[in-house]
Every structure is written in structure tokens, then in C-alpha cells.
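What you see is the complex with one protein chain gone and the rest in place.
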Amino acid sequence: MMNDLLEMSPTAMLSVQDIHTYYRDSYILQGVTLDVDVGQVVGLLGRNGVGKTTLARSILGLTPARQGRILFKGNDITRLPAHTIARMGVGLVPQGRHVFRSLTVREHLQVTARAGGHWNFEEVIGLFPNLRSRLRSLSGMLSGGEQQMLAAGRALVGNPALLVMDEPTEGLAPLIVRELGRTIERLKRAGTSILLIEQQLAFALRYADVIYIMNKGRIVHRCTSGELRADAEIKARYLGV
Amino acid sequence: MSPPHLKHLGLWPLGAVALVTALALLGLPYVLSTYHLGLVVQMMIFALFAMSLDLLIGYGGMPSLGHAAYFGISAYTTALLALRLNLNAWLALPAGLLLAALTAVLFGLLALRTRGSYFLMITLALSQVVWGIAFGWRSLTGGDDGLPDVPRPTLGLHLPWSLTDSTPFYYFTLLLIAFAAFLLVGLVGSPFGYALRGIRESETRMLALGYNVWRYKLAAFVLAAVFAGLAGSLYAYYNRFVSPDYLHVTRSAEVLLMVILGGAGTLIGPAFGAVLIVLLENVISAYTERWLLLLGIIYVAVSLFAPSGLFGLLRYFLRWRATP
Partner (left out) sequence: MSALVINNVSRNFGGVQAVSNVSLSVDTGERRLMIGPNGAGKTTLFNMFSGALAVSSGSVILFDRDITRLPAYARARMGLARTFQITNLFPRLTVLENLLLALLAVEDEVHSLYRPVRASHSTTQHAKRLLNQWDLGAIAGKVAKEISYGQQRQIDLVLALASRPKVILLDEPTAGLSAAEVIRVVGMIRTLPRDITILMIEHDMDVAFDLADRVSVLHQGRLIAEGDVEAIRNHPQVREIYLGVDDE
């Protein structure tokens, strides 16, 4: 199975090829390979601490891989600086929000905005109406859930071709989670590729086409979401449910 | 908490190093000249001064640019009591510490409402006020002429040695400083020391856990001042001279540099940093007057290349060696 994956599919937006990543003294990613096709939503699941966030960071160039290759739209981005990768059209909704505390909500959505796609300021506010009344508030003063919405909006407004979402539903009210899910579907229809890292199994199963499961720094399973829904054994072994 | 990587070395080398150092310190007067012995006395005094500031900065997370105020106030108090009233060390020394403590309570009440850069600025300003008083109040302090001819400590005991001689004074200082260092080490390993570290890391969490954070910060502020005061009074006895230089901002900056050079939050790092700076100072000043320029260059270099100080580098090296 691994050898098939190493040949880059012609429709791949993102191709991660056998990357190894270290963080300080720890050996985190021990040979990870995965693909995200154009307009595909790929779910990435696994217990806490297996390296999902490190994988996101390697793709974005924040914690570069020491070995292996990462291709984005055919270009080798493995060792490019993070800001270059972002400008090429990769967006990140980081785990834990990380909003710019001293910027207002409005400034947030202006700072990362890029033309050339569906998403602009008004569209994002339409998606997250709660933010409209907080436009002049400093981001650091928002509630946790509002910050999560803002982090997602900030990535969207850059109109990325590939969106990496690291636990975007964390702390969001059920209503907003549903809206986020609908947004993901809308993005997919418009041709945006999404790498969705999620703990909420139901959410991942519902919106992802393909699912990869990680364990101890490696990919240990790949299947469609339908297949995973039915596979109690895999779910128990790698996700503990 | 014992750094995990030191366990890889085992406790024996650590104990051996400590023993060798202790023996060396005891034996130094037999191998060094008076001048060099005096250097070692200075090193010990400034090691204590630096460790006292480390308590505040490294453990408490309260960066102060006014620590020389307590060094100087204790020095002046002890010197004046010894010089003008002929008080022996049993009175003059503790009196200095008391004045340092009282000043710290007053300054703490003012400065501890603030944090970070504001705290830095206020401590600087307050210590400059003290400097200004020492400089201007000529009738008491001698102004910038200072107080010369401060007598060496008298103990009121009939001992065959006089502390005016360099070797007895060396042992006197060694004893007091070793004791003070011992107290400091105990302090940082105690629940109080742990609480300080917690405050440094997250005041809100500490409050949520039930700690009266402000009280801990004030206590740390005062304790740091007392240890600094001890260093100051000993320095006054050693030099037999006190001047406003004891209180000047360059003195505060110098001790801050010792802490940073050695590595804040380790106690031993700043002690080592002090030894190094005293050594450099005495060697360099034989060649040039531009001591401050050198200080500045060292500060920049450390900030750029070794921000956790020399002991931070050592820790990194040991950890690197320990991983398979």
C-alpha cells in the first residue's frame, strides 16, 4: 500500500512523501506519506500525541521535515520558509486558536485577505455572524469559541487552495459546528482541498472523503469514511472508541 | 528539582566536585598572594549579590534594575555604624540588613503593583533616588567623596587574629557567604521556592490554586534585598570604603549581567557569572579604562548566542550528550 502512495497522483494538490520530522530531541514523524487531491477533504485522525499537529506544521514549514518531500501543486515546498508556503496558497487554522491578541477582529480579517476567490470580509462575517458585533473588539478579549471562529475566518479570507484545519470545531457551539461543516462542503464544491485534523469522529466521518489514521508518528490506516464507519476494530485499536 | 540529565552523571561526580571546591576554598590562603586572595573575596561577595538577584529574576520572574539599592543601603549603614559609633559587627551588620529589608518593604509596596517593563523602570527609578540621596547628603555620607577608613569588623571576642589581616578576613567572609548560600539553596528547594517559580510561570493559575501571590512576591523582594545587603556590608568591610558607586545604576546593571551571563534560575549560574565578571574586570582594568564598553559587548554577545547563560549552555550540552 505504501508504494502505491509514493507515486504522486496527477490530481494531487498536496503530496507528502515519507517525511521524517524532529522537534528538539524528539523524533515525531517517522515516515509519513499522504495525498490530498484537488477538491478533496482528507480527514486525519489519531490519539493525542501521535504527531497530527506536527504534520500540519511540517506542511506549513513551521517545523520543517528533515527527510522526505512535500509537494504542493507539483512544487517542492519541503524546505521553503513558512511565509512563502502560505503565499503559495496554503492556509492554516491552528489548534488552540492563536489569534493576534492586539489586533481587532476587523483588522484580523483584513491582514490576511487575498483576492482571487470566493472569500472576502463580508462572506466570512456571513458565515460567523457572532463576529459582526465584535468587529472593534481586540481579539484577545473574545471568548474562546469566538477566537476559534476568527482563526478559521482568518484562514478563509486568504482564499487558500489548500486549507489545513487543526481541530477547528474545538470549543464551538453545536450550531456553529454545523455551519462549519456546511462551509467545508461549500469549499469542497469550489475546488478547495482540505486536510481536516479532528478529534470529533462524527464530524470527520461526515465531511471527509478519505481518512488517514496516525499512530506513533506513522500513518497506520487509510480508508474511506464509509469504510471506517463500519470498521469497529480499527476504531477501537487506533482511536479507542 | 534535580535536572534529570544530571542523573546521567550520577551523584558521585557532583559530590566530588563540591568536596574539591570546599577544600580548595579552605586552602586558598596558603597558596595565593594577598592580592589574589582579595580577588577571591570579591568574587564571593558578588556571587552572593548575584544569587540574591537570581532569587528575584530567575525564580520569581521579577526583573529588577535597582538591586544595588539594597547592596548600598546596607553597606552605608554598616559602615556608618562602624565608623561613627564604633559598633561591632554583631550590631553593625544586622543593622544594615534591617535597613535593606525595610527599604525593600517600602519599595515593594510601590513597585509590586507593576509587572515586566514597568517594574523594571520603577525599580530603576527608586534606586536612583537612593543614589541621589547618598550623593547629595554630604554631611552624612560624604557625598561622592564617600566614607573612607571604615574599620574592619570587630567581634568583641578576644581572638588571636585580627580581621584587618587578609587571611582571617577571608575566612570570615567565606563563613558568612557559605552560610548565606546554604540558606538560599534551601530556600529555592522549599515550598516557598516552588511557589515563586509558579508565580513566575502563571500568576493567574497560582491565584486559582489559592496562593496569595502578592504576599509571596513581597517576601521574595525583601529576602533578595537582605541577601544583597549582606553582600554590600561585606564589601564595605572589605574595601574599608563606601561611595555612591555602590548604589549606582551601573552596579545594578553589572549584577544583572552576572545573572544573565551565568544563567538565571539556577543560583549557581549567577555565582559563576559573578566570578567570571570580577575576574575579567580585574584583568581588563589593568589594560584599559573602558570597562563599561566591554560589559556592554559581553551583554550583547550573551543575549545573542547564549540567552540562557553559560549554565543554560551546559544544561543543553549535557542533555545532548545524554540522549542516545
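Per-chain numbering from 1; labels A and B assigned in written order.
Everything that follows uses one rule, which is that contacts are C-beta pairs under 8 Å (C-beta built on N, C-alpha and C of every residue); 3 or more make two chains touch, one makes a residue touch a chain.
In this text the structure is predicted, and so the values were computed from the model without any measurement.
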| item | value |
| --- | --- |
| Displayed chains contacted by the hidden chain, counting the whole assembly | A, B |
| Contact with the hidden chain (one of A:R47, A:R66, A:K188 or A:R229) | A:R47 |
| Chain not shown: contacting residue from A:T21, A:Q40, A:T78 or A:Q95 | A:Q95 |
| Contact footprint on chain A, counting only the chain that is left out | 24, 46-49, 53, 95-97, 130, 134, 137, 141-146, 148-149, 167, 170-178, 199-201, 239-241 |
| Absent-chain interface as seen on chain B, which is shown | 1-2, 4, 186-187, 189-195, 197-198, 201-202, 204-213 |
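Rule of thumb we're sticking to: only the chains that are shown with their structure count from here on.
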| item | value |
| --- | --- |
| Inter-centroid spacing, chain B versus chain A (mean Cα positions, whole Å) | 51 |
